[in-house]
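Omission of a single protein chain aside, the complex is shown with its protein chains in their original locations.
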């Protein structure tokens, strides 16, 4: 697609066979269906984005309040309100195809079957580059377990999803685990083409006047700069455990933040919460990454992946 | 001990048979050996504090840099530099006995035997109210495993420490686990009289110019307001899993923060990182807790413990 | 919708805890009554999220003002911006007050507390459209009423009924008192009620409107992550058959902030308890 954009060739990266014009992507749940940003940024300049979690059937989400700000971050318990995979394919994809950016469909379900069904619906859609399995949403525990916290359950789902999918499969890791590297290994063995991390960390905030949780759901997922050090550490650990490419996520709000993830081992990054308070952040990060490459004489940002010095 | 202080009787709490004048304690590693604060605050007004982690033999700690600030918090990898249990008993305790405050000796070792040896040394000391077993320090992995992340290893150590100890035993939980309630149950079964939580969350920060970790140790422990929502959630989960009293820790910097923990299920709280940037914070939190009790017509703050409304 | 950085032309205290911020923008914007902006001091690292503030007044295509109450960390940070300071602004956001609602011959504007910020421009527009308007203005105290811009409403020369919670000015009591009397006196016939204020007030206004079968529009509040529809954090529950389901939740930022009062499930408070 010719958009007249001069992409900085140093920023191009490849993840699971998909070429991204740059490593800067919008994170699922913080980038809507992409189109919401068309008025604010040039989507053709964006590396790509992950859609809001799509399920086989539309979901209503949780009762309000769904979000609360904390120091350096926010808690959310949206409960995956979404239009459903079918509506995404029919209503959103045709409009997204006007843009030269990579669309990653983030997929969610309450059971393995739900996931497979959503993937099948999305297989029909044109203009999707990959799927990102959200096995780590902390706000929709059905039956009390989060698939992403159990290596066995997560591996089984990954295997089945891989079979159903006609596209590269990214699996998104939960940070709420003792040993993220162990789960990463299990998922790669089960067929994941790429791992993205981290999803939100489970947290809670209490209104001391009413003595109720501030979120109607009780607990929520912590995101934002507050969690960045935890996310960088997990990317570093996973990078040493597996060979598939990684997408780093968690509290990124500047090019330096993005570079921390890349140097720790991520091939690309997703920006989440920062889009809310700074809707043009993706564009600025792309520009600043170019400037960094120039200042440091770097020909390809991919040469920085996992380049951390000294152990 | 008569100090002429009028403690607000509403704030008195009891944990594992120990009476604290109020629920506000200094957290281990952020309160030195207590004496360092004597010039800044009236230690007689303080509920108590936990000492820097004491080991059987003095420890040198890690090479610098040992700390780095992050958004809403800091990473540290001190590596448990301390004067050793013997020197604490001989040099610090006599001076601490001048103050009417509860001293909790935080204990650390590289092996079960180390812990037991330190406890035996501390058993000789007069003026210690309880021991707090630090099984969750992320910065001194010997042999690659943190005892506090393994229910079996942690339970075994707790059992042995309980046998060696002549004082109530608090065990300090690691947040770097999939299921904190499971570990909590195992430790209570093993004899813990009280659980304190959380220790720091493992994180990492990278200097993008040198491409080295900002801490010489590589990773470090994240503390400060950034982690508070995670800590409150874990206290809430553990409070529903066990019956022993809990001490809430993590990012407390105001009375409202302390109340979140109390309402979620903690009988007392420890203030850590905030002491660094606001050395009189403990005094202000005590005063503000009194004001809260007054404003809300609460006769005993202990009546708020676990009083969270609505599930 | 533009995302830009404006300069604070002034940011003065109207009464203790209430401020008026005037912004000069680098681009033209067109703002309709009831629309809002997401604002944040450019140099403030914490809190992270911008705060939603209704556009109080339009002074020109690039000059707007905002009336706000200093409550928590976000408005605290805003209050510390000095003249000349930079403010990040995303605007204009949300829908606007519909003026010519079906068969409406006159307007009852109910402003509770700082909710007044959303309806001053509405009153101006109603006046321009020559729709007979009464303002029911409720505040905590005489001081709060000043802070909520009472003088600006007075300057419009529309009839104003003032209530204060503490009786320090106007009628002692809630603003829903005078509203109920007017409706009982038959004043509701052919009227549209426009209301903005705390949830409990709007809920009561909606009940009265329902009882007296008067059209009622409300501008709602919810904690906002983004203000432009992507976080889906700012929802209210709307009436659907049966239990909560897909379609039960609408975003205050993009589906509102203005809703028909009879659509809203008032038992599910978007702001929490």
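Letters A, B and C mark the chains in the order given here, with residues in each chain numbered from 1 onward.
Throughout what follows, a contact is a pair of C-beta atoms (placed from the backbone, for glycine too) under 8 Å apart; a residue touches a chain by one contact, two chains touch by 3 or more.
Just so it is clear, the structure is predicted and the values come from calculations on it, not from any experiment.
In the complete complex, the residue from B:151, B:225 or B:245 that touches the missing chain is B:225.
Taking the complete complex into account, residues 43, 45-47, 73, 76, 80, 82 of subunit C touch the chain not shown. Across the interface with the omitted chain, subunit B contributes residues 29-32, 36-37, 39-40, 52, 57-61, 63-69, 71-74, 76, 78, 81, 84, 207, 210, 212, 214, 216, 224-225, 273, 275-280.
Here, only the chains that are shown with their structure count from here on.
Every chain gets a centre from its CA atoms, and the centre nearest the mean of all protein CA atoms is that of A.
Each chain gets a centre from the mean of its Cα atoms; the one farthest from the centre of subunit C is B.
Shown for subunit B are the residues that touch two or more other chains, namely 71-72. Within subunit C, contacts with two or more other chains are made by residues 46.
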